[in-house]
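The block underneath contains the structure these notes are about, expressed in structure tokens.
What you see is the complex with one protein chain gone and the rest in place.
So, chain A:
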Amino acid sequence: MINYIWLFMILSGVVAAVAQGRVELVTTAALNGAKDAVAVCIGLISILVFWLGMMRVAREAGLLEKLAKILRPVAKFLFPGVPPDHPAMGYILSNMSANFFGLGNAATPMGLKAMEELQKLNPDPKTATPAMCTLLALNTSGLTLIPTTIIGIRLKHGSADPTEIIGPTLLATLIATSIAVLLDRYYRRRVFKNH
């Protein structure tokens, strides 16, 4: 699917540029896109270095196991295929907690660690496992208690009540996340029944 989306975006972009007689738009866009992508990765370096260091301390102290033990019911419900005492569980749950409490920066390193651990359980390293898809479903639907970025932007634009949207946003993100979890279940049953 990702192959087709990729092709679709590039192809329709080139067609649109040609139709306007401005082919040079494609070149500028491509170079800008590449530049932005590298900038994002450079920005990720500091975050990853810092949080992966912190996470190693937490892991060696046994804190991740503790978190996994406390949230065991949640973990078992969402990730039935992962052994509850596997290190992946601790990272998954810290990723979810970081997302929920608005520590977006910390969520990515924890999520990547979780993926790394889940990959160790993967019999086919090129294909995603059901647990990976569930982790992605939770992360793409963006469950968060306070949308700090958007509140900051509302404040910048002189909103009289920048936090007014917290309730509606929380409700909308809860709905999106529930749908994501339900669909993930549905597709998981459909795909892995045939295997």
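Observations
Quick note on the criterion: contacts are C-beta pairs under 8 Å (C-beta built on N, C-alpha and C of every residue); 3 or more make two chains touch, one makes a residue touch a chain; residues count from 1.
The rule is simple: contacts and distances are computed from a predicted model.
UniProt lists the omitted chain of the complex under the protein name "Spore maturation protein B" (options: "Polyamine ABC transporter permease", "Cytochrome c", "CU044_5270 family protein" or "Spore maturation protein B"). Annotation for chain A: contacts to the undisplayed chain at residues 1-2, 5-6, 9-10, 12-17, 20, 22, 25-26, 28-30, 32-34, 36-38, 40-42, 44-45, 47-63, 101-103, 106, 108-109, 111-112, 115-116, 118-119, 125-128, 132-133, 135-137, 139-142, 144-150, 153-154, 157-169, 171-173, 175-177, 179-180, 183-184, 187-188, 191.
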